[in-house]
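Remarks on the structure that follows.
Note that one protein chain of the assembly has been removed; the remaining protein chains are unaltered in position.
When the chains are written out, they are named A and B in that same order, and each has its own residue count from 1.
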Amino acid sequence: MASITYSNPREIDNTVDVPGRRSTLVTGNQTFSSVTEMVCRVAEAPQPTIWYVLFGFSSLTALMFVSLIGYLILTGVGIWGNMNPVFWAWPIVNFVFWVGIGHAGTLISAILFIFRQNWRTSINRAAEAMTIFAVICAAIYPGIHVGRAWLAFWMFPYPSLNLWMWPQFRSPLLWDVFAVGTYASVSLLFWYMGMVPDIATYRDRSKTPLRRFLYGLLSLGWTGSSRHWLRYEKAYTILAALAAPLVLSVHTVVSFDFAVSQVPGWHTTIFPPYFVAGAIFSGFAMVMTLLVPVRSIYKLENLITLRHLDNMNKIILATGSLVGLAYATEFFIAWYSQNMFESFAFMNRAFGPYWWAYWTMVSCNVISPQLFWFKKCRTSPIIMVIISIFVNIGMWFERFVITVTSLSRDFLPSSWGYYRPTMYDGLMFFGSFGVFLTLFLLFCRFLPVIAISEIKGILSIEAHREAHSHDHH
Amino acid sequence: MTTHKTESDSLKLPDAWQGKAYLLMAVGLGLICVSGLIFFIGYSDARATAFKIFLHSYLANFMYCLSFGIGAMFFVLITFLTRASWNASVRRWAEIISMTIPSMAILFAPILLMVLANNASPLYEWNQAKEDIRETIVQQKVDYLNGPFFTARAVICLLLWTAIVTYYYKQSRREDETGGVDLTLARQKWSGPLVMLFALTVSMAAFDWIMSLDADWFSTIFGVYLFSASMFGFFAFMIVSFLLLQRNGKLKEYVNIEHYHDMAKFLFGFTMFWSYIAFSQLILIWYANIPEETAWFKDRVEGDWAYLTYGSIALHFAIPFLGLMSRHVRRHRTALAFWACWALIAHWLDMTFLVMPNAGPVSMPMILGHVLGGLGMFSIFSAMILVRASGVPLVALRDPRLPEAMSYANPLL
Partner (left out) sequence: MSAKKTQPAVAEKPKSYGWMSEYVDEHSLLAASRKVRDSGYTKTDAYTPFPVHGIDEALGIKPTILPFIVLCMGFVGLAAAATMEIWMNAVSYPYIISGKPMLSIPAFIPVIFETTVLFSAFTTFFAMWGLNLLPRFSNPVFTNPRFDRVTNDRFFLHVDSRDKYFNRESVRELLAGTNPESLEEVVEDSTPSKFPTIIWMGLATLLVGSFVPATIIANMRASNDEYPRWHVFFDMDFQPKKKAQSTTTIFADGRTSRPQVPGTVARGQLEEQDPFYLGYDPTKIAGITPANKVLLVSSQDEPKAPSLDAPVEDEAAKPAKETEKANDAKKEEPATTAPAAAPAAAGPNLPWVTDFPVAVSSDMLVLGQKKFEIYCSVCHGVGGDGDGLVHRRAEQLQQGYWLPPTSLHDPRIRGQEVGNIFFTISNGKGKMANYAAVLTPKERWAVVMYIRALQRSRNADIQDVPVDQRAKIEEVKKAD
């Protein structure tokens, strides 16, 4: 159909804009149809070899994860390294890690939407998808950590004829059930609703009856009617307004799991905003890790431009520094409080038996993103992927440090211990990446990776602005 | 020629306001003196208590007025950091508000001098000879909480803020003459590191100036709390001042309903953000129930302070939240004026809530004196703004982003 013009992303640097004249968000003089073409090609053209290689690898890893869950359920949580005094070990670390990653998507689609950040349109759909897959990975861990995983539904307030009792709403763990449950379902609605017009595009371009039928079913008979668009946009706005506080609340509630207790190193009031900043930080890093390869494999450089990456890197820098500030505040108040348990907990983190984890965390989370002060690092895909992977590692270690150091040495020296993970801890964590990647690859294969209709809206606004500014001069 | 004249006229402070600055300042000083007098008359048999209440009241009102400047400073910095354009027409006023920080610093000098003289123990219990401090836990903190170090930190904070706001204000004024994009780009370049410094210093100021009133109490979120409160107050102040300016026929063509709408959204957003931070602090301390932490809340829910504490939930959260929820309210000048004034009062009550319960139980002279002191401090603060703003165009006319700010709309939300 329409021809696509690719422009070399290096040639047009849209990361700089002269104050008063905005650079274009998408490069290469795109038209409505070329945008459609560029995005639909991802799912319509035969997948590149790398897709099959990755899919084979990730689906096998996912299969291993599922079998290990089976083994875990049949044998018991004893296969993990969780042992007195560290009963909350890798499962909760992995849970918080994945939930944190799951924050970027809704943040991009909701909070950036509220702040009228138009650049979100190129990355929001993939980020939302990533959010949902990350939340799926996260939700698995508490489910299998309860020991009797087949009774995990007891956490929900349903009228049980056998138990005649209700869940305990004063427990932060139950708040988590509600927070993560709400977050997962609202993110799913948000993601799906945003995709409906684009699925309709897929439907209208389908060549085979099966595709047309399935995409037709999913697109709910979308016609692009203006009356529909009006309500749709209103609904999108309301969902964004609802999702913005929701996204803050989820990691806040996760932080409550730790902070309402009296365990030294956990009970500190900055935990809610600090966890949220960390979650955004890790989420953006994961979006970066995924999107940089995606944009080069599927030739989306004109839609996901350097400017988008530059902006995301700035957010990574900002949140990384906020996290560093929170580390420093915690350390300072541990001394300031003159509470010997708190002071000990923090000295123990930095110089105790887990010093290696602590310094890995600090160097990956606080020091490595500081490279993003330099524009060269913010606009070089290789460097940003490396840094974002470091950030992911650092954020995993942050949760490890918080969970394990505090539990392994709390108030009572006689019950101190040193936590060691088992092989199964490692394999299952690795396996969860398999699930995540498999779902993401399927998403690229079958669903629109970029919000086509939203980009067209931005194109229209930009064209209008261009015409307007020509009128002036 | 005539159009040009009216245009530049519309950018000036109303004539009636121009000469009022010194009157306001005198009234303000008078009111503060009267408030002190009320405390001393009310507590004629307990001079020490009266002095203690006066100092607390002074600090609370000082923080109230300073917080507008803090909010304005952040607003200016974040504008450049995010390359925002919507607020190009209202940014100059924020710069003027932020320029109150150097003058407000003078009002902090009495407290600093007292602290240096190791004489402020009615205000800061750690500020006395180590062996006189009642609590061991506070004694152990004197390496950090001591007169010279406290003063040094405060001076660094205030100097740094002064440097930041002066730089941004001066550059903005220079732009009025030169135009072009270079000055904007320069300010853009510095905004990133300065926002980081801002976060650090605001936390430090919050810990030092307010949190250490209760020297054995601590809360890591306290800096964020002060930040959220300042932003809330700042946006309310912006809305109120623009409404007043426009009522006097100024800035009609530069500040339109879209700008109000956006500032109102921020006010609404910070209503929620403040509640989020305040609730987080409350629930963590309530749940863990550790005596050294709950003591702070205990002071605030005992006696008549409980009315203020529980009242804040409605005044600072529930009522303005419901009030500002509708898009129609946010686009309605009269309704907005009401809610912005409401927010200014709620913010004052919030600062009172942070500081005053440390001074002792509520009493009639305390309320009366504190309110008058607040009015006095606010008059002085307004006078500072008037002095700064007189003769200065209230819109940065040659800001390269001004055309964008004049031609956008809030289609949704």
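Just so we're on the same page, a residue touches a chain if its C-beta (ideal position, glycine included) is under 8 Å from a C-beta of that chain, and two chains touch if they have at least 3 such contacts.
Every value quoted in this text rests on a predicted model; they were computed, and no experiment measured them.
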Residue among A:Asn84, A:Gln168, A:Thr208 or A:Ser414 that touches the chain left out of view: A:Gln168
Selected from A:Trp80, A:Phe97 or A:Tyr232 as touching the chain missing from the view: A:Tyr232
Full-complex contact with the absent chain, from B:Val181, B:Leu197 or B:Leu282: B:Leu282
Per the touch definition above, residue among A:Val253, A:Val287 or A:Leu441 touching the missing chain: A:Val253
Where the missing chain touches chain B, by residue: 279, 282-283, 286-287, 289, 325, 411
Where the unshown chain meets chain A, residue by residue: 2, 31-33, 36, 74-76, 157, 164-172, 174-175, 178-179, 181-182, 185-186, 189-190, 193, 197-198, 200-201, 203-205, 216-217, 220-235, 238-239, 242-243, 245-246, 249, 253, 256, 453-454, 456-457, 460
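Criterion: only the chains that are shown with their structure count from here on.
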Mean-CA-position distance for chain B and chain A (Å): 35
Residues of chain B defined as touching chain A within the complex: 83, 85-86, 137, 140-141, 144, 181, 184-185, 188, 192, 195-196, 199-200, 203, 207, 216, 218-224, 265, 272, 276-277, 280-281, 283-285, 287-288, 290, 292, 399-404, 407, 412-413
Chain A to chain B touching residues, read off their complex: 17-20, 22, 114, 116, 172, 233-234, 236-237, 240-241, 245, 248, 252, 256, 259-262, 267-273, 314, 317-318, 321-322, 325-326, 329-330, 333, 336-339, 373, 468, 472
